[in-house]
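Notes for the one structure printed next.
Excluded from the complex is one protein chain; the other protein chains are retained at their positions.
Coming up: subunit A.
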Amino acid sequence: MKLNKYFERSLWVFHLNTGSCNGCDIEIVAGLTPRYDLERFGIKLVGSPKHADVLLVTGPVTSKMLDRVKRVYEQTPDPKAVIVVGACGTSGGVFYNSYNISGSVDKVIPVDVYVPGCPPRPEAIINGVLQAWIKLENLRESMKTAQAK
């Protein structure tokens, strides 16, 4: 699918930290700042999941955040995509055998894109956001055709 045709809306991202070590979080912010500059595409971090198209989740889910992750996911309006950034959100990573961690994010909420790495480089995160964008455009398209019928 060509991205350009559906380049109709800016993508707003909500960043959710579920017990990450900060490594991925600062790489996400680095992706938004001048060297990598995601904001030139209209991608920006927003303060509330209710404004967001994409959830960017970092970190393994700690037991205290478990309920919060679900709630934030439910608050995000449809159509939405979830990106998991980092090895520990993808599989548990170095924290695989902890008593306080539920493992990976996909055990809690459905995940669309995984960005592996500990931490992934900003380029990888940007690629992940792009994948989510393509997925969202597909979703919007199918919603439109369903409405037309």
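Convention: a residue touches a chain if its C-beta (ideal position, glycine included) is under 8 Å from a C-beta of that chain, and two chains touch if they have at least 3 such contacts; residues count from 1.
Methods note: contacts and distances are computed from a predicted model.
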The chain not rendered here carries, per UniProt and among "NADH dehydrogenase", "Energy-coupling factor transporter transmembrane protein EcfT", "Branched-chain amino acid transport system permease protein" or "histidine kinase", the name "NADH dehydrogenase"
Which of these, A:Ser10, A:Ser48 or A:Ser142, touches the one chain of the complex that we don't see?
-> A:Ser48
Who touches the missing chain here, A:Val13, A:Ile101, A:Val115 or A:Val129?
-> A:Ile101
For subunit A, which residues reach the chain that was dropped from this view?
-> 15-27, 29-30, 33-35, 46-49, 59-60, 62-65, 68, 72, 88, 93-95, 97-101, 118-119, 121
